[in-house]
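Okay, structure first, notes after.
Our next item is chain A:
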Amino acid sequence: GCTSTAGGTATGSSGPIAKEDLVLVASVINTTNPYFIANIEGAKALSKKLDIPLEIIDSQGSSQTEISKIQAILAQGKKVVMFVNTVASSDTPTIVDAVKRAGGYVSIWWNKPDNFEPWDAGDNFVAFQKHAGVDSGRCNAKAIGDALGGKGNVIMFPGVEDSTTSATRVAGFEAEMRENYPDIKILEKQASNWDPQLANQNSKDLIAKYGDQINGVWSADDGMQLGALQAFDDAGLLNSVKFASDGLYPDTVKLMKEGYGNNAIVGETFHRGYMASAIGLYTAYQAAIGEIVPSELPKDKRDSFFDIKCVTPETLGDYAKYDTDTAAADFVDNLVETGPWDTEPATLVGGGGPEVLPKS
Partner candidate 1 sequence: MVAARQIAGGKVNDVTTTPAVLRLDSVSKSFGSNRAVRKVSLNIQSGEVIGLIGENGAGKSTLLKMLSGNYRHDEGTIAVNGREVQFRGPADALRAGIGVVHQEQSLFTNLTIAENIEVNTPMGRGGVNRLGLYNWRRLYADAAQALDLIGSHLNPKTRVSDLSFVDRQMVEIARAIRVSAASHTTPLVILDEPTAILERTETAILEREISKLRDIGSVIFVSHRLDEVMRICDRVVVMRDGELIADRPVDDVTEEELFRLMVGRETHAAVRNRRSIEATSSPIISIHDLTRAGSYADVSIDAYPGRVLAILGTSGSGRESVVRAVFGAEGFDSGSVSIAGYSGHQLSIKRAVDLGVGYVPAERKTEGMVGEMPADQNITLTHPGSAAVGPFELPRRRLSLARMWFEKLDIRPREPLHMLQDFSGGNQQKVVLAKWLNSSNLKALVLDHPLRGLDPGAAETVNAQIRSVCDGGTAIILIPDTIDEALDIADDIVVMRDGRISGVFDLGHDNPATLDLLERML
Partner candidate 2 sequence: MSKIDNEATKIAVPVLIPARGKLPSVKRLGGWHAIGPIVIFLAILVVVAILTPAFIGGGGLAIIASSSAPILLLALGQAMVLNVGSIDLSNAAIGLLGAILLALTLGPVAGLSPLIVLLATTAFGAVNGLILAYAQVPSFALTLGTLGIFQAIALVASGRTTVYVSSNGESVRSLYESGIANVPMTFWMGVLLAVALWVLLRYTRIGRGMTAIGKNESAAIFSAVRTRSLKVLAFALSGFAAGLAGIAIIAQAGSASPTGLGSDLLLPAIAAALIGGTSISGGVVNPLTVIFGALTVALVPIATTAVGIDAQAQSLVYGAVIIAVVALTMSRNKSSIVK
């Protein structure tokens, strides 16, 4: 006969779970990008701190793989505390549903449908968390705009075209330029799919197209920026072009510090993958052990934007401490002390609901 399906019976359990029964699960999009590797690092640090076993899921860039691997873990009857860096927004409802049926707790990072809110889905979907893309884009735009003295031409490398993360950053960057740097012209956008190699190629083509008209380059993440930097270096243009991007990978830190290419990198927004995973997991963990009751939280604590730090070469020194060997462990120590929303440098700055895109 017809029954309800997809992995176990629907429980939607609430009520605290004993710590011994818990498993931490961190799901990342791949294990080859520094950001996702940092995700794993943070999860490991928290696992050690809380003394709870950890499982890592590698989605291999595929929604289907992500979902089925998550279900595979849930099916083993474990009570999970989960952090998912979703491959696509549309994966979120399915994952949340599966976790709910298995009586686990999940925090989602970066991508979810705009109309799918934690408070509508019950306590098992503890929180949705991200760094606001619009703010990040604005940060970068300011850095480039100021470095160019408010005049010049810029090219942009968005990520995958249908990615919200990329789209919000693009929107923020464009809005800031439009509003505050009217003399800076955006020459062209070439979606480079978060792929350093493609950004490298696209850079070469745009250099061929615009030559030394290009004064600034923006990339939606540091991976693509590394590809772009190399292309401009090869073309001998590095010294006269300014770069800004999101992520501040440790490699970027090094380049900024060295003053690479006549201080080519002028602005970065800072976040660390280990912070995201640790915050996400810890939020879910608190809900699991009954420390917090999600339904009693204010909405902005369940759909949250974390602080965007705009890093410039001058302020770079302040961030060195987040890349030491013990940085993840230190952060986790602070996190457990101050709670998910108030740990420097990733403090909650507000939110609730989808990001509002600036009007164009």
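Here, a residue touches a chain if its C-beta (ideal position, glycine included) is under 8 Å from a C-beta of that chain, and two chains touch if they have at least 3 such contacts; residues count from 1.
Regarding selection, all candidates are chains of the complex that A comes from, given by their letters.
All values reported here derive from a predicted model rather than from experimental measurement.
Novice: Given that every candidate in 1 or 2 is part of this complex, which one actually touches chain A?
Specialist: 2
Novice: So in the complex, which bits of chain A are touching candidate 2?
Specialist: 1-8, 28, 31, 40, 55-58, 60-65, 67-69, 71-78, 87-91, 93-94, 113-115, 160-164, 167
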